[in-house]
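Read through the structure below, which is laid out as structure tokens, and then see the notes.
With one protein chain held back, the other chains of the complex are shown just where they sit.
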Amino acid sequence: MSALGELWLVSLVLSAVAVLIMMGLVIARWIGVRRGRSREAERRRLIPLLLGIERSGGDYGQVEKAADLLADLATELIEMVRGEDKEAFIESATRLGVPERLQHRLDRGSPRVRLAAAEALGFFEDEKSIARLRGALDDPNPDVRLAAAISLASAGHAPPAVELVEKLGIGTRENSALVVGLFRDIAVKHPDEIRGLIESEQVNGRVKAAAIEALSASGDYSLVPLVANLVLAADPDAEELPRYLRALGDFGHPAAARAVHHALGSKLWWVRSAAAEAAGRIGLNDVAERLRTLLSDPVWWVRFRAAEALIRLGDEGRELLIATAESGSEPACSAARLTLAERGLV
Amino acid sequence: MNDWQSLAIDAASVVAWIVIVTGLAQTAFYVVQLVYAGIALAVRPPVARASLLWRRYASHTPPIAVLAPAYNEEVTIVESVTSLLALHYPDFEVIVINDGSKDGTLRQMIDSFGLAQVERFYDLSVQHNPIRGLYASPRIPRLLVVDKENGGKSDALNAGINVARSPLFCSIDADSLLESDALLRAVRPFVEEPTLTIAVGGTIRIANGSTIAAGRVLEVKLPRNFLALVQIVEYLRAFLMARLALSRMQVLTVISGAFGLFRRQLVVEVGGYSHGTVGEDMELVVKLHRHMRDRKLPYRVDFIPEPVCWTEAPDTWTILGRQRARWQRGALETFFKHRDMLFNPRYGRIGFVGFGQVLIVDVVGPIVEVLGYFLMPLLWAVGLLAVDYLFAFLAITFTFGIFVSVASLILEEVELRRFGSAHDLVVLMLISIVENFGYRQITNFWRLRGFWEFLRKKQGWGQMTRKGFKTS
Partner (left out) sequence: MTERKTILVCDDDPLLVDLLEYRLSSRGYGVAVTRDGGEGLAWLKENRPDAIILDAMMPVIDGYEVLRHIRENPETADIPVIMLTARKQERDIVGALELGANDYMVKPFIPEELAARLSRLLEGK
């Protein structure tokens, strides 16, 4: 038979196989729907157990049968609340064997199942769960690795931050914004480790930026000179500069003045706009005149941030805006006038 | 006589080979896409439970501005805006752009939401017709209405881009029905790769037949109309297979105008949406690719397989035909406007795979396939072609088509499972088979009509078809 004829055969076989698989899925769905009906009944039975209203007595075997549903419900319930109720739910879930089920899923499931299991296991602080989560730091799927790290950190059992950076490839392979949350969780127990990352020569700017953001709400002002020095020392087009500046704004401490002043003169608009924002949040009245000149910046974002910052600077800033609105040239005049109008300050 | 005959046979087999090789190239690329789509779903599986997404991402999501253009929508606008304000996302603003409606669209919004005219300092970087006024209310801090002079959808979106103050914006159609968690799902690539991701598309589904209330799809049901049913299968193939796979290869060149998430500043840098094209959604993504490649900056254009948006599909032959002709024209306009990117090493895989794909599927494909319908049976009937050729052609147009459609349905059922019942699946499977006999051929003729319109440089929108956004 010729190659052309084979094409016909191949196409027939392929579509026949696809149709057969699809028919299998249809049957699976049909069975699934029938199971779903009994699922609702199961759910009704399990919720009182989880809420601790009924203690499971003789029908423990039945609970075992519904282990998967139970694990799902328990996880959702625990996520929903805080305080004593959370502790109580964790306790009843543990009694009903939920951690074992989750451990099993973390070992054997598809990436989706493993990910959810890694996230849920963080609620249970028994040794086995912690050990499994440690193991999951080497999972082939990056999302599962990160989730395991976050779970460990929120339970206060994370390995040292430097080790995690290495293991997960943070700042190189792993750039997720979730890393900031991870660092924040670690910092609850070990702020020194995260601070260590900011000071370390071994990690790159992205790791430092995430570490700084994680600590920027901490009110630890001894970090301000550290971050300010990073701004002054950074490569002028480093992508982390806006993140450093935003953190300086979060701290709101005037020790950042020199760094902010320096960044206001950057040739990159996103650095200028981040610096203008920081200046306003810190309340750096020394740079008011400088902000005024930025009202005629070619990029709108810079003009917008500068105008906002001047409003934040109080009377002095407002007077500068009013003066610009009355006698400045475009585009500064519009920037000032509209910003004042927007705040109802005209 | 013999010479003439053998020449004719040679010529016939050359034609046959062209038809078969083109079709085969298309089919081969579809099979590759299926594999890539499978990989994409395995590596980044869709998340079923929205509360899980919230818990995972809520403290790390950037603010989003939802840009909703509206033209003569007074009947539905309040309901649509209410439903947009009910989106599940940590921090967003809804910017409705009234594109010079001739009816009471603006009045309806002012009255229902208690809006008053406000001043706001906004950007003027991208071009659009003048803004007449901005409206807001302190009681609904997430809503801003822009009233501007009519200029069409691109123009309205450009005004929205200028007014938006979020790092990301989400452009939608006036008749897009968004899933509550659409933003939360679509933002995922921006959270996972915050520095690289510049645009994200999501799966669009067909709302016909489903239960809809107040701008939301409440229950997914199949329509009874054949055309709407076929389009469900077509959309599965286009989104769950093609776009997902193309994004996995990092060569996605289209993000649907019905729902797309973009990094605002980059869109400003490329001048926003272009005026005077029917395929402005595709054109924007191509401009972004060009911009990033020209500057040699690393970037990602991503796609998430989860359905984020529902749209009402045309259910009559005439309107559907017009829509397809317009889509074809849009694709051609973008392709020829940016033809220097084709096979241009400067644009890397976008030039080779992305544009190559458009060349085979949208430019050469329809012409050659229609040619095949006429020539292959004819040449075989007059004895110029061996029967093997005919079978090969049948394989390409019919049986491989069935395989690709059913395989897309398999992906859906394994990973997303959004259809209601086993019965629905059986119906869709039958449709995936039937559509290859007749419907597919007709869509190819519609595409040729689009070709013809493109060549004649037909201007304007013709008779507008969507019940939603209209332009003058």
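A and B label the chains in the order they appear, each numbered from 1.
Here is the rule we go by: a contact is a pair of C-beta atoms (placed from the backbone, for glycine too) under 8 Å apart; a residue touches a chain by one contact, two chains touch by 3 or more.
Everything numeric in this text was worked out from a predicted model, so none of it was measured.
The chain we do not see here touches A, B in the full complex. Checked against the full complex, the candidates B:54, B:373, B:398 or B:445 give a single residue touching the omitted chain, namely B:54. Checked against the full complex, the one of B:202, B:215 or B:450 touching the unshown chain is B:215.
The missing chain, though absent from the display, is touched by one residue of A:77, A:106, A:182 or A:264; that residue is A:77. Across A:28, A:47 or A:268, the residue that sits in touch with the chain not pictured is A:47.
Listed for subunit A, the residues touching the missing chain in the whole complex are 47-48, 51, 53, 73, 76-77, 79-86.
Taking the complete complex into account, residues 51, 54, 58, 82-83, 85-86, 88, 90-91, 138-142, 180, 213-216, 218 of subunit B touch the chain not shown.
The rule is short, and it goes like this: only the chains that are shown with their structure count from here on.
Inter-chain spacing, taken between the CA centroids of subunit A and subunit B, is 29 Å. Remark: subunit A residues 2, 4-5, 7-8, 10-12, 14-15, 18-19, 21-23, 25-27, 29-30, 33, 76, 79, 110-112, 115-116, 119, 141, 143, 175-178, 180-181, 206, 239, 270, 300-301, 303-304, 307, 334-335, 338-339, 341-342 touch subunit B in the complex.
Every residue of subunit B that touches subunit A in the complex is listed here, in rising order: 20, 24, 42-47, 49, 51-52, 55-57, 59-61, 118-125, 165, 191-196, 265, 388-389, 391-392, 394-396, 398-400, 402-403, 406-407, 409-410, 413-414, 417, 421-422, 425-426, 429, 433.
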